[in-house]
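Worksheet for the structure shown next.
For this depiction, one protein chain was excluded, whereas all remaining protein chains were kept in their positions.
Moving on to subunit A:
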Amino acid sequence: MDSSNDEALDIIITNVVATFRTRCHLNLRTIALEGINVIYKPDMGKVLMKLRKPKITASIWSSGKIICTGATSEDDAKVGARRLARTLQKLGFKVRFSAFKVVNVLAVCSMPFAIRLIDFTKKNRPIASYEPELHPAATYRIKHIKATIQVFSTGSITVTGPNVQNVASAVEQVYPLLFECQKPRCK
């Protein structure tokens, strides 16, 4: 369906969340003391470490499980995670980078037309749900690729899915449905 348009739709990935394990126990107080850009949260039992180069924030637990958020691509997330593991290694922990997995990808896309949400919801019940008083967007969940799409009436959509491939196919799937319910933008 994309090939029938004059312009390709720009899907901008805004956030990639990934997890990995270090296979060793981590002493959070040492990390807080010897690491720069580190915030210690003893009440939550974790340490927040922010990297500069791929702009990533990592939550580090003492069990060795680490969640990295804020990357803009899957490869970026991997580089950031490895940099983090390297930093922990240098701090003296016997880190082994393992079980790296991208858990969530958030992308934003803008349609070149506005959308009639009430029409869209009526045509796609029960996959789509819209409660205007609670949230201004209609939610469309595609079960088999585990993607959730939030459709706004201005034409912007946000897509969350387990990886970039799923997000792209979700946008492809939903585009014809949105095209049917478009609203002319003047007025």
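Assume a residue touches a chain if its C-beta (ideal position, glycine included) is under 8 Å from a C-beta of that chain, and two chains touch if they have at least 3 such contacts; residues count from 1.
Quick note on the criterion: contacts and distances are computed from a predicted model.
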Protein name, per the UniProt record, of whichever chain is missing from view ("Protein YIPF", "Signal peptidase complex subunit 1", "Transcription factor IIIB 50 kDa subunit" or "Nuclear architecture-related protein 1"): "Transcription factor IIIB 50 kDa subunit"
From A:N37, A:S63, A:S98 or A:Q165, residue that would touch the chain that is not displayed: A:N37
Residue in contact with the excluded chain [from A:V79, A:I145 or A:V164]: A:V79
Chain not shown, touching residues in subunit A: 7-10, 12, 33-37, 49, 51-54, 72-76, 78-79, 82-83, 86-87, 90-91, 110, 112, 118, 121, 125-126, 130-134, 136-137, 152-156, 184-187
